[in-house]
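The complex is shown incomplete by one protein chain, all other protein chains being positioned as in the whole.
Per-chain numbering from 1; labels A and B assigned in written order.
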Amino acid sequence: MGRYALRRLLQAIPVFIGTTFLIWFLVWGLPGDPFAGRCGEKKCPEAYVTYMTEKFNLDEPLPVQYLMYLKNLITGNFGQTFNGTEIGELLAQAFPISMKLALVAVVAEALIGITAGVLTGLRRGSFIDNLVLVSTLVLIAVPIFVIGLVARYALGLSSVSPDAPFVELIIPGIILASGSMAYITRLTRVNLVENRRADYVRTAVAKGLTPSRVTGVHLLRNSMIPVVTWLGLDLGALMGGAIVTEGIFNIRGIGGLLFGAINRRESGVVVSIVAILVLVYLVVNLLVDLLYGVLDPRIRYE
Amino acid sequence: MSSPEVATATSPTEPTAVPATPAAAEVAPRKEKNRGLWSDAWYELRRKPLFVISAILITIFVLMAAFPQLFSSVDPTVQDLHKSLEKPDFGAWFKFGEQGQFGYNVLGQDIYARVIYGARASIVVGVFAVLGNMLLGGFFGIVSGYLGGWTDTLLARFGDIFLGLPFVLGALVILSTFASVQSDPSAFRITSLVILTFIVLGWPSFARIMRASVLSTKQLDYVHAAQALGARPGRIVFRHVLPNAMAPMVVVGTITLGAYIGAEATLSFLGVGLRPPVVSWGIMIGESRNFMEPAPYIMAFPAAFLVVAVLSFVMLGDAVRDALDPKLR
């Protein structure tokens, strides 16, 4: 396990460097005035330009700039908005709310998705199976912002209160999770169907275990491995969806922050926050990779 | 790549079949032995209602994108403030040359005409982005699969960088960098920018598929034979690798096309994707946000078109995949 973890960690380093470099390059490294069009309709205020120039070492040669940018990112110095608020502070306020929403979403997609996947996987070809398959297609096809707008209108929902209690986050959370839920259902179903005829399932039956143990332990455990991996990759889609969902329901999380910044055309703030989200995404994926090793011993001892 | 021949030849009668007598597996005789993968799939597909429906819908959307005049004679950009927020005129449905079928938006533009003209943006972005992905990803996939070694490793790590960016977030950074609000890009410029963004973020997935195909094709005996006989790499790629890679490329391409139409609408809705003067479903839905109460139809019609379009491509891809991959039947 140690060697596997180490290898994964080493593999993550070039991706991490490459991705942060890419973002840094797009934001600060391109030739031309980096402040053009960063502050909405107006020109950026002088104070902001001097502050950011100093903060991100924009007078230094490019390689130094990138290294300092990395250092800032890792130490939590994210810069300011152009009217002088620390982005780090904004994030600290928004983070707990987004975590709550993400929690609701992940629980919803795992709970509903896996249950539906197991039900359909065990009753392949039944009416339920076909019904769920068609519904997942629709869920996958309808963009989240459409579901959000329709739900808001049809259910007569208003904005979520500023402190975002869990109860008010249930519907936005399910909407945010809808697409992923459908994917999990399909993934669980396909894996279940594939593994159901596996030799080791037959062995479990031949051992005289109860049907619920055969399915619940031997079949499900193997079928869940790809689902867990997928949950990690899906975090990216969840982040994108959160911008829309939090925007539509006026939730003051990180997505709502981004939504507002996009609407006010403050691309300086947008890219700073996106850079942080990408970092989170990379870290979570690394963790999921390690979890994959725990779940599937074959990978670990490769 | 699994071909239907291989999959159906594994007989269900003897699950622990011994390889000693492979012919014993001939329990299920194939009615037409030499039907290829594609004609087999086509035979299967024609019988599937979901496939037929989605194929018809896609044809309509493509026609809409190519010749919007066939569907509406109204200019989608003309504003008539007298008609602002006028309700849909259901009497005008099914009558060509009429207007106001779907009502008017706040600027008094004809929603029906705008919905029809909006198909073009979605189809153009989807089709060109997927084609670009196939070409770029396909090229890099062939290069890394064929050359292997350092080239392969390097390209794989390079691709990982782009896969490390969540799609919407990556698009946000790229688009807000290259199309900031001051630049006020032309319709052509912003459309190509969106397409390029999708290609930049999407090519590694297609490269992976192509690479896998190349690797599996390289193992085939007849390819070894062709190499031993001195066939040039170009010939091997075109004769053996490409035909083998087509099936997964087409399936993933079709589903991705649907996803891209949805992504384009999402980005346009957020205000960082396409923007006026381009007419797009995503923009229309975005504009409708403040008029949901008095005029829900402003959102309802473009949203319905958007959903049906995405659904058609996803359904088509799904059906084609099932037809090409008999294991999941």
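Things worth noting here:
Here is the rule we go by: a residue touches a chain if its C-beta (ideal position, glycine included) is under 8 Å from a C-beta of that chain, and two chains touch if they have at least 3 such contacts.
Just so it is clear, contacts and distances are computed from a predicted model.
You can't see one chain of this complex, but its UniProt record names it "ABC transporter ATP-binding protein", from the set "Oxidoreductase probably involved in sulfite reduction", "Quinol oxidase subunit 1", "ABC transporter ATP-binding protein" or "Glutamyl-tRNA(Gln) amidotransferase subunit A". Interface note for the absent chain: among A:12, A:157, A:190 or A:209, the touching residue is A:209.
Mapped onto chain A, the interface with the missing chain covers residues 197-200, 202-210, 213, 218, 221-222, 225, 295-298, 301.
Note that only the chains that are shown with their structure count from here on.
Spacing of chain A relative to chain B, judged by their CA centroids, is 23 angstrom.
Chain B meets chain A in the complex at residues 157-158, 160-162, 164-170, 172-174, 176-177, 180-183, 258, 262-263, 265-266, 269-272, 285, 288-289, 292-293, 296, 299, 303, 306-307, 310-311, 314-315, 318, 328. Residues of chain A touching chain B in their complex: 14-16, 18-19, 22-23, 26-27, 30, 36-38, 40-41, 137-138, 140-146, 149-150, 152-153, 190, 193, 235-237, 239-241, 243-244, 247, 258-259, 262-263, 265, 267, 270-271, 274-275, 277-278, 281-282, 285.
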